[in-house]
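My structure is below; once you've seen it, I'll send some questions.
The complex appears here minus one protein chain, its other protein chains still in place.
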Amino acid sequence: MYDTIKDKTLPQDGQLLLKKAEADGVETVWARHQAQQPQCGYCEMGASCRICIMGPCRVDPFGQGPQQGVCGADADIIVARNLGRMIAAGAASHSDHGRDLVEVLAGVADGTALGYTIRDEDKLRRLAAEYGVAVDGREALAIAGDLADAMQEDYGTRKKGLALLARAPEARRALWQKLGITPRGIDRETSEMMHRTHMGVDNDWQSILLHALRNALSDGWGGSMIATEVSDILYGTPTPRPTAVNAGVLKKDQVNIIVHGHNPVVSEMILQACLSDEMTALAQAKGAAGINLAGVCCTGNELLMRHGVPMAGNHLMTELILSTGAVDMMIVDYQCIMPSLGTVASCYHTKMVSTSDKARFPHMDHHEFHPDNAAEKAREVVREAVENYLRRGEVYIPVEPVDSLGGFSVEAVVGALGGTPEPLLEAIKAGKIRGAVGIVGCNNPKIKQDYGHVTLTRRLIENDILVVDTGCVAVANAKAGFKLADAIAMAGPGLKEICGALGVPPVLHFGSCVDNVRILVLLSALADALGCDISDLPVAGSAPEWYSEKAAAIGCYFVASGVYTVLGPMPPVTGSMNIVKLLTEGLEDVVGATFAVEPDPEKAALLIRRRIEDKRRALGLPAASV
Amino acid sequence: MKQVVVHPERCVGCMQCQVACAVAHSEAKQLVPAQFESPRPRPRIHVGAGPYNEGFPNRCRHCDPAPCLLACLPGAITRVAETATVMINVDTCINCASCAMACPFGVIRYHEDRSAQAGKTVAVKCDNCLARQREDGIPACVEACLSAALTFETLDAAYKRQTDAVARSVSAVAAAEALAPGWALLNAHKKARLELLTSPAPSDEKRAAGNAREDTHVRHD
Partner (left out) sequence: MQYVIIGNGIAGVNAAEAIRRMDPNGRIVMIGDEAFPPYCRPMISMVLEGSVPLAKLPIRQASFYDDCKIEPILGNRVTELDVDAGRVDVNGKHVAYDKLLIASGADPRPIRAEGLELGNIVYMRTEAHVRRMLDALDGGARRALVLGGGLVGFKAAYGLMCRGLAVTMLIRSGYPLSMQVDAFAGGMILDTLTAHGLDVRVDIAAEVFEGKDTVEAARLSDGSRLDCDLVVIGKGVLPALDFVPRDRIEVDLGLVVDPFLQTSAPNVFAAGDAAESIDVARQARWVNAIWPEAAAQGKVAGINMAGRTVPYERSLSRNVIRIFDLDVMTAGVVDPQVITGAEVITRFDPATRHYRQLVFQEDRLVGMTLVNAIEQGGVLMALIQNRIPVAGRRERLLAPGFNYRALA
């Protein structure tokens, strides 16, 4: 229950624009969340089942009513099946996003993906080598074609394990092998999860959950990792570059176009069109000073990482940004695009354009983009956006943008360290940096927008813990000023010294939510350098405001990879205390890491700091008590 | 005489009682055809949200004396003593909302109902499913509630159970037997989340709030 606007959102642009939206009569995500209260407790506990139509069924948590579904599944089985399907959906989303990129790579190779090209040939060659594709003396396009084929095989089931698993520390791979959770094929694990959770297949809740870990690993070390790497090949590997964030990045005197969604396949082409002389001239002819492209959500993060395109906001800003009345067009691809957006836009002049054949929305114009027509389609919709500039009404842009630094790929981090992770390891060994934490995930109206992200980040950096962030967190933290040149002032003395010497902020923008795999790659490099497993490192993960199935999959691949992970909102598992215990305690003995659930970021910071100091102690490094 | 007893601490918030109530007061008495009826059947029980968004089933208490009955201008509200039920006569009701002002529980709604003349808005509230009871049924909301947040029992039985519960709570050992640990865990989590929503941000988060543009007036006060 929200009492005031301040209960709903922390950032000032959020508060001012929410006030504006409410005054304009726009129904927002918070109003709909309130209207849903109370939310069904059976579903919140994961104790309801809609899998078959002998049901639907639910289990009475008080023990008086039914304790089994019609099929005989008890609470443990029902909760496990539901959680398994949730993770399968998350893994499917990331991995299908990756597949679309592989198709563009294949299209570049055979010349059908017009307008796309290979931007990072070095990375193409490195990756091809990892996939066992011959590279020496071969043309980039030929390599790209073979690499795309090899990656597509990762989606199928013709191998014993995914190619990029080789990046994980040996001990970790051996553990997965021992547990029988080495992911074999990206699509296979998701498909098998759907099979196992069909009525009458896998009815051992522990076995279902083990497969859920395998399914999540097929995302983290498979679909998501392919998505990130192929994006780097096609659009360039990110390097640190200045950018700006918050609603203030919109320009009163320019055509404002917002890209929203996740996959850079569309937004990269939109950016090219916006930068073209033809479109700039058209904008000027319409009386605008130019075209201003900005992002929201992860497609924005992709452009920010590689081109410094400014970010207007994260998940819960996607409706509010429209209430500025300054957005001439919002172009969406897929994932996390609220179906309400078209309705919100109809209160203003904003044109809404959907672009993916797999993602359509009410009250949006559909312009379907494919690799072979994307460049041409992009010019078409940007032209429409420019023409829409003339229909603008009153504009309300209540804040000044905050400067920020983005673009930290693993390559960029290692580059900043002088070509080797050694200086970072030395700082950790010396205790100047106590450890590192990846803060990732979404916004959720159940948590005051950005409060979890910003508070946890602040507490960690002031305690000399390096923070890397992605997705919605990365935007929240940038808005909070953690990525300004002077942000080291907020860091503890050791972190301040190291970041100051390297010229980087204490919070590193690692990209979009598929880019969480960059964290896996970095952790593997650190573990290899120390000769240990990931679960031995003084590191942790956190998703303080997560909402989506994708985040559930990410959390699981973090934990299955050995990273202790603290969730803000409770996943739907409390219907089974056996499963709660397994996730929060039992997994320690299985994969060397567990989940914790703590909505209060102040307390989450303490949990994480304790974990980091414990891990330092175990490594024989100087450790403090928290 | 049995009555509906509400145990809000067991309400899971699934709203099945609302659906069952609307269906019970429909022409068809079945969910699928009921939703196409005109006027569309509506529930007389309403699951509200508590402070941390937990469920709270709110239905007519059939008070005695009933404030709504005393406040009714045309005398449309009466008490059926045999069933301890406060009833609204839809033919006499003039939709003045005097009962809305009188009801301290906010359980009366105003809309068309199939029991009333077509097109007439009337005051509608729980009738204890007297029609179902006449056919040896129990109130639809109770039938739908699997977590026993709504029970149909004599007040004596309900009082005894409550007395037993109070007695048990005196024993430290018995009190420690949590009713349902998973449910308690979820609710503790939701409470903590709510406190975070409403707690003021720490003062050092001011910077996080960002910079309002000086030349922009906040027009929407």
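All chains are identified by letter, namely A and B, in their written order; residue positions are counted from 1 within each chain.
We take it that a residue touches a chain if its C-beta (ideal position, glycine included) is under 8 Å from a C-beta of that chain, and two chains touch if they have at least 3 such contacts.
These figures come from a predicted structure and were not determined experimentally.
**Student:** Among B:L73, B:A131 or B:A188, exactly one should touch the missing chain; which is it?
**Tutor:** The one listed residue touching the chain not shown is B:L73.
**Student:** For the chain that's not shown, point to the residue among B:A97, B:L130, B:A165 or B:L179 touching it.
**Tutor:** Checking each option in B:A97, B:L130, B:A165 or B:L179, the one touching the absent chain turns out to be B:A97.
**Student:** Among A:A23, A:A134 or A:A529, which residue is in touch with the absent chain?
**Tutor:** Final answer for the missing-chain contact: A:A23.
**Student:** Give me the subunit B residues in contact with the hidden chain, please.
**Tutor:** For subunit B, the residues touching the absent chain are 8, 48-51, 54, 56, 58, 67, 70-71, 73-75, 92, 94-106, 108-110, 198.
**Student:** Spell out, residue by residue, where the missing chain touches subunit A.
**Tutor:** 1, 3-4, 22-27, 34
One rule holds in what follows: only the chains that are shown with their structure count from here on.
**Student:** List the residues on subunit B that touch subunit A in their complex, please.
**Tutor:** Listed in rising order, the residues are 10-15, 47-56, 146-148, 179-183, 185-186, 189-190, 192-194, 196-198, 200-202, 204-205, 207-213, 216, 218-220.
**Student:** Which stretch or stretches of subunit A touch subunit B in the complex?
**Tutor:** 1-3, 6-8, 10-13, 15-16, 19-20, 22-23, 37-45, 58, 60-66, 75, 246, 248, 396-400, 402, 446-448, 450-452, 454-455, 458, 479-481, 569-570, 574-577, 580, 597, 599-600
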